[in-house]
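With one protein chain withheld, the remaining protein chains of the complex are depicted in position.
Chain IDs A, B and C follow the sequence of writing; residue 1 opens each chain.
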Amino acid sequence: MNLVFALAAAILFGIGAYLVLQRDLVRLVLGVAVISQSAVLTLLAASLRLGAAPIYPLPEGTLSDPLSQAMALTAIVIGMAVTALLLVLVFRVAVAFRSDELEEVAGEEVSLDARLEETEGEAHEREEAAAR
Amino acid sequence: MTALSIALLIPWAAGVALLAVDGRRAWVPWISVGALAATLITLGAVAAQVLASGPVTMTTGNWPVGVGITLRADALGVTFALLSVAMLTAAVVHEAFDGVAEREFPALVLLLAAGLEGAFLTGDIFNFYVFFELALAASYVLALHGPGPRVLGAGLVFTAVNVVGTFVFLLSVAGVYRVTATLDMARIGERMAVADPNAAILIAVGFFVAFSVKLGLFPFHFWLPTVYTAARPAVAAILSGSVANIGAYGLLRFGAGLLPRELELAAGALIVLGGASILYGGVLAISRRSAGEMLAYSAIGQVGYVLVAIGIGGPVGFAAAIAYAIVNAANKTMLFLTTSQRGVVVGGLFALGALSIAGIPPAAGFVGKLEVFRAVVGDPVVAGVLLLGSLLSLVYAFEVYQVEHWRPAADATAVRVSWRAWVVPVALGGVILALGVWPEPLLALSDAAARVLPGANP
Amino acid sequence: MASAASAIAAVLFVALLAAWAAGGGSVSLPWAPTLGIRLELSLDGFAILYALLATGIGFLVFVYGSGYLPAHLGHQRRPASDARRFWPWMVVFMAAMVGLAMALDLVLLFVLFDITAVASYFLIGFDRQRAEARGAAFMALLVTAGSAVAMLLGAVLLYSEYGTFSLPVLFERAHPTPVTTAAAALIAVAALAKSAQVPLHFWLPRAMEAPTPVSAYLHSAAMVAAGVLVLGRIHPLLALDPAVLDALLLIGFASIAVGGLIALAQDELKQVLAHSTISQYGYVVVLYGIGGAHGAVAAALYVVAHAIAKSALFMTAGAVTEATGESRLSRLGGLARELPVVAVASGIAAASLAALPLTLGFFKDELFFEAAAEESPLVGALAVVAAGLTFAYLGRFWLGAFMGRRRTPASRISPLLVAPIVVLAVVSIIGGLFVEPFARLAAGAGAVTVGAPVDASPGYHLDLGLANVMAAAAWTLGIVILLATSVREPVARAVAAAGDRLGPRRVYGLGLLAFERLSEAAHRAEVRDLRTSLAAVLVPGAVLAALGFFATPTEGAYAVGPISAADLPIVALLALGVVAAFTAARDRGRLRPVLALSVLGASLAGVYAVMGAPDVALVAVVIETVVTLVFVTVFSQLPATVMGRAGPAAPSPHRIRNVAAGIVAGVTAFGVIWTALSRPPLGSSDAAQDIQLTPLAHGADVVTVILADFRGLDTMVEITVLAVAVLGVASLLRREREP
Partner (left out) sequence: MSPVIGVVAPRILAPAVMLAAGLIVKGYSDTGEGFSAGVIVALAIGLRYITLGRRRADRTLAVARHANVVAAAGLLIALGFGFQGVLSGAPPFTHLPPPGSPVIGIGTLELTTAVGFDVGLFLLVAGSLTVLIRYLTELLPDPADDPGDER
C-alpha cells in the first residue's frame, strides 16, 4: 500500500502544482485546495498501522493510528481556513484589477516600477555619476 | 513553568478578546502594547531562568512525553521569542503612536506574537507546525494592510507562495512521524540519527525549502520585494523583523537540532545558496531608488550571511547565525519604520542603520559581521564573497541614504514629522548603538543559544 | 560650540603632556569576555606621539575652524545652525584618534579605526547640498571603511590562529606562517587605504571637497595618519615576513612618485597638498618597509614633522582662498605683500616639509636618508629623487601663491585664520633649533614599534656625511625640476592624465557603474509575477531533493508494501479521487472544477472512513461542503469579463512548462513521501500510549481525546487560525463594501 498511497498523494501534489502555476488565479486556489488534500492524505498514509477505528470499547485486531488522524483533522481545518482566505483574496484582486489573470497584476507592478524609475531614476543617475 | 504558560496565554487571550473590537479606536492598540509588554516581561523571567538553570520543560496536561505536547523553553527558543516579541512590540508602539489604520491590526499582532512564541517554545513538531500556521495566517492578513490595490496583488503573492511552502513543510512532518513514530523533538533527534539516510535527506529538503521561503533566500525570495515594498512600513517591519525569524530559527532547530547529519551533508549547498543570496541581494539593492526597495533586497542579502554561518556550523557558526539574525532583525525593524519619514532625527537613524547593515562600528552590525567572519575564516573563497558582500552593502545603503537624506531636493519635500513618529526608531537605534558599543550581551546570548544545538557541542 | 571643542582639545593636550611626563600608563578592562575582547589601552611612547598630534593640531585647527566655518556657511548662505553637524564630528574624530593611538586590542583598534572613517564621512560630506561633496564623502567611506573590513578579517584570522585579539600577546605568540602573513597583509591593506597609498589613494584628492579645517586636520595630521599609525602599531607582525615589508617599500615609493608627480601638475591649492600628502605618507610607508630601529624612529619623526607642516599649509590654502576668493595657482601670485604673515609662516612650513635646515623637517629627512642608505644603495637613490620631487612641488606651491605677479587682490582675513599657521611655523622652527624633545618623542614611539629601546640622535653635522650629501643632492634636484618648466609641466600633466584615464579611480568608477548596470539588468530580468514566484519554490526544491536523492544510498529505501484484498476499496476510491483531480485540472470552466474538487474530497473522505478514521471522514465531509459553498459563491460573483473568457479557448501559452513543473513537483513529492512511507517506524510509537491512556482521560474515542485533551493545544491553535482567516476574509470583503 505504501506505493499506492505515495502515488496518489504525489499525483495530487503534482496536479496541484500544475494548477497553481496557471495564469488563471481561480485555478491557483483550486490548486492549493488539491495540494491541501494531498497533504492530508499523506498525513493519514503516514499512519503507523491501519485497522479498526480506535474507539473504546476497543475492537479486536489492529487499530488505526489515532495520532495521525488527529493531525489530519487539524490539517484539514487549517487547509480550509487558508483556502477560504486565499479565495476571497483572489476575488478582491480580481475585482480590484478587473481581471483574475496574473499578467495584469504583474503588469501593475512593472508600471509602478517604471513610474518610480521615471521620478527617481534621473536624480539617482546624477548622484551615481557624482559618486564616481 | 507557569511563567512559560502565562507568556503564551497573555498575547493569545488579549488577541482573542480584541478580535471583536474595532482596532482603530485610539485605546485599542495600547491594549496590544500593554499585553506585548507583559509578554516581554514574562518571557524575560523565563529567559532568566533558562539561562541560569537550563531549559524549562513541561508536557500539556502533565501527560507522559509523547502523549502530551512538550513545551520546551531552551536558550535558543527563548532568544528568538524575546527577539521577535520585542521587535513586534516596537512596531506596534510605533503604529499606536501613528494611529492604527486597520481595525484588525491590534488583534492580529497579538495573535502573531502568540504564534511566534509558540513556535519558538514548543518541543513538538506538529505543534510547531500549527503555531507556524498561526503566525503565518496572521501575517497574511497583516500583509494586506497598505494603500491601494497594489498591496492586494502583493498579498496574494505572499500568501500563495507561503501556503505552498507550509504544505511542503507538512509533507515533511508526515515523513518524520512515519519514520520516528513520534512528534517529540528530543526523540526525533535521537531516532533520525539512525534513520535511513535517503528518507532523512528528502525530509530535510522539505524543511529547508519551507524555511528558506520564509527567510527569503535566493532563489526562494521572489515574493519578498513586492510584499515588503507594498505593505505599510510597520507591517514591513513586522514581516522582516519578527516573522522572518521563524526561517532562521527553523533552519537552526530542524537542521542543526533534529537533522544534524543531513545538515552536514548539505553544508556545501547551504554555503553556495547563502553566498548566492548575499551577492544577489547586494547587487540588486544597488540600483534601487527608494529605501523600502533597497531594504527589501538587502533583507535577501543579509539572510545569506545567516545561511552561510549555519552551513559552516559548529559552535562558532551557529552562534554567528544567531547573532547575525538578531542584529539584522533590529536593523530592519528600525529602518522599515523610518522609510517614509524625513528629517534630522530620521536621517541620523538611517545613517546608523546603514552603518549597521554594512557592518561598520559603532553600530551593532559589526558584531554580527565579526561573528560571521569568525565562522568562515578558514575558507578564503567564502571570506572573499563576504568581503564583496559587505562592500555591496556599503554601496547600496549609503547611496540611498545620500539620495534620501542629503540631496537638497529630498530636504525640500521633507515631511517633518512629530516626535511620535520617531520615538520608537530612536529607541531601536539606541539598542543598535548600545549593542555595538557593548556587544557582550549579544555575544553571550547567541553563544548560549547555540550551545543548545547538538552540533555545537562536539 | 567651536570654543567648547577647542577647550576639549586643549585640555586633552595638556593632560597628555602631563601623562607623558608621568611616564604614561595603561588600562585593560574586559569588554566582550565571550570573545576575549578587552578594552586594552596603553599610553606608551607610540600612543603619546599620535595623541599629542591629534590633540595639539586638533586644538589649532579648531581655533582656525571657529574663524573659518561661519564665513564658509555665510558664503553658501546656510544657517549657522549647520555648524551642529560639524563640531561634534570633529570632537568625535579627535577622541577616536586618541583612542586609536592607545588601543592594543585588534577589535578595539578596528572599531576606533572605523569610527574615524565614519566621522570623516560626515565631515567630507558637510557641504551635503553639493553633489561633488556627496560623491567625495561616499568615495572616502567606500574606500576606507570598505577596506577596513580587511582589517577585521585579518584580526579574526589571527584570533583563529592564536586565540587572542590582544596585540602584546600576539607579538609573543605569533610566528611566521602563511596565516600570519595573510592576516598581516590584510591589516596592512586597510592601513594603506587609510593613508591614501597607491593604488587606493584616489579618495584623498576627492576628499578636498571638505571644508578646509577638515582637510587641515583629517588629511594631514589625523585620519591619514591613522593608517601609518596602525602600521607602526602592528609592525612586529608585519616584520615576520620580509615579503610584506618589501611590498610596503614598493607601495611607499610608488605613492611618493605618483603623489609627487601629480602634485606638480595640479592647479588647485588643496589638490597640490592632497597629492603631497599621498607622497609624504609614502615616505613613512617606505620607512616602515625598511623597518628596524632606524626605520621606526625615522617614521615617527617624519609623521610629527609632516603633520605640523602640512596642516599649516592646508590652513594657508584656506586662508588664501578666504582672502582672495580664488583657489587656483594660475590665478594667484604675489600675495606676500598683502598677506606677509601668512607668507612667512607658510614659507617656514613649506621649508620644513622640504627639509631645509633650521626647521624640524630637516631632521626627518636626515633620518630618512640614513635609514634608506642603510637598506640599500638603490633605496638610497630613490630616497634622494623622492626628496627632490617634494622640494620641487612645495617650491612651486609657495612661490606660485606668494611670489611673482599679483593676479587676484586679497582682502583682510580674520586673525583666527592666521594665528594657528604662525604657531605651527614657530613650532617647526623650535624643532629646527632644539630637536631634542621631538627626537625623544620619536625615539619613544620607535621603541614601541620595534619592541626594544632605541636611541635617536638627529642633529646638525657640518660634514660631508652621507645624509648631508644626499640632502644637498635632493635640493639640487628639486631646484632643477623647479626651473625646468618646459620639461616638468608636460611630464607631470601626462602622468596626471594617464592616472585619470587608466588609474584606480577610473577602475573604481567603472566598477561602480558595472555593478549598477548589472543590478539594473538583473532587476529587469527578475520576475515579480506570482507564477514564477511559485515555480521558484517548487523547482529549486525539486533540484535540492534530487541532489539529496543522489547523495544518499537508495538501496532498500523504497518498499512497495503489501496490498491485501481488503485494501481494494481504498485503491478504488483513491483512483476515483485522482481522476476527479485530473478533471479539475483539465476543465477550463468554473463550476465543473469545483464539483470535481468536491468529488475528490468525498472520495478521500471515503478512503478515510475505510481506513478506520471515522472522525476524519466526518470532518472531511462537512468541511468539503463548506469549501464547495464558498467556491461557488465567490465564483458566481467574479467579474463578468472573467466568466466570458473562461471557455475552452485560449490555452495557456505556458502549458507545457506548467505540465513539466507539475510533473517535477509530483515526482519530487513522490520521492519524499514514498521513501518516508517505506521505512519501518523506529522506536516505540506515541500512538500506542495514546490508546492506552484514553480511559484515564475519561474518554472513549481516542481521536477525540487527543484533540481535546492530549493535544488540545494543537486544536486551540488550529481554531485560532480559523478565526484569523475569517477575520481576514471579513477585512477583505468589508473593504470591498467601503472602497
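Rule of thumb we're sticking to: a residue touches a chain if its C-beta (ideal position, glycine included) is under 8 Å from a C-beta of that chain, and two chains touch if they have at least 3 such contacts.
All values derive from a computational prediction rather than experimental measurement.
Checked against the full complex, the candidates C:Ser3, C:Thr554 or C:Ser636 give a single residue touching the omitted chain, namely C:Ser636.
In the full complex, the hidden chain is touched by chain B at residues 1-2, 5-6, 8-9, 12-13, 16-17, 19-20, 58-62, 68-69, 71. Hidden from this view is one chain, which touches chain C at 614-615, 618-619, 622-623, 625-626, 629-630, 633-634, 636-637, 693, 696-701, 704-705, 707-710, 712-713, 715-716, 719-720, 722-723, 726, 729-730, 733-734, 736-737.
Operating definition for what follows: only the chains that are shown with their structure count from here on.
The interface with the greater count of contacting C-beta pairs, when B-C is set against A-B, is B-C. Averaging Cα coordinates per chain places chain A and chain C 42 Å apart. Taking the mean of the C-alpha atoms as each chain's centre, chain A and chain B sit 22 Å apart. Residue numbers of chain A whose C-beta contacts span two or more other chains: 13, 20, 25, 28, 38, 42, 45-46, 48, 67-68, 71, 74, 78, 81-82, 85, 89-90, 92, 105-106, 109, 127-128, 131. Residue positions of chain C with contacts to 2 or more other chains are 134, 138, 512, 516, 528-530, 534, 538, 669, 673, 676-678, 681, 685-687, 690, 711, 714, 718, 721, 724-725, 728, 732. In the complex of the two chains, the chain B residues touching chain A come out as 126, 130, 133, 137, 140-141, 144, 149-150, 152-153, 155-156, 159-160, 163-164, 167, 170-171, 173-175, 177-178, 181, 183, 226, 289-290, 293, 399, 402-403, 407, 409.
By the touch rule above, chain A contacts chain C in their complex via residues 1-30, 33-34, 37-38, 40-42, 44-48, 50-58, 63-74, 76-78, 80-85, 87-92, 94-95, 98-103, 105-106, 109-110, 126-128, 130-132. On the chain A side of its complex with chain B, the touching residues are 13, 20, 25, 28, 32, 35-36, 38-39, 42-43, 45-46, 48, 67-68, 71, 74-75, 78, 81-82, 85-86, 89-90, 92-93, 96-97, 105-106, 108-109, 112, 116-117, 120-121, 123-124, 127-128, 131.
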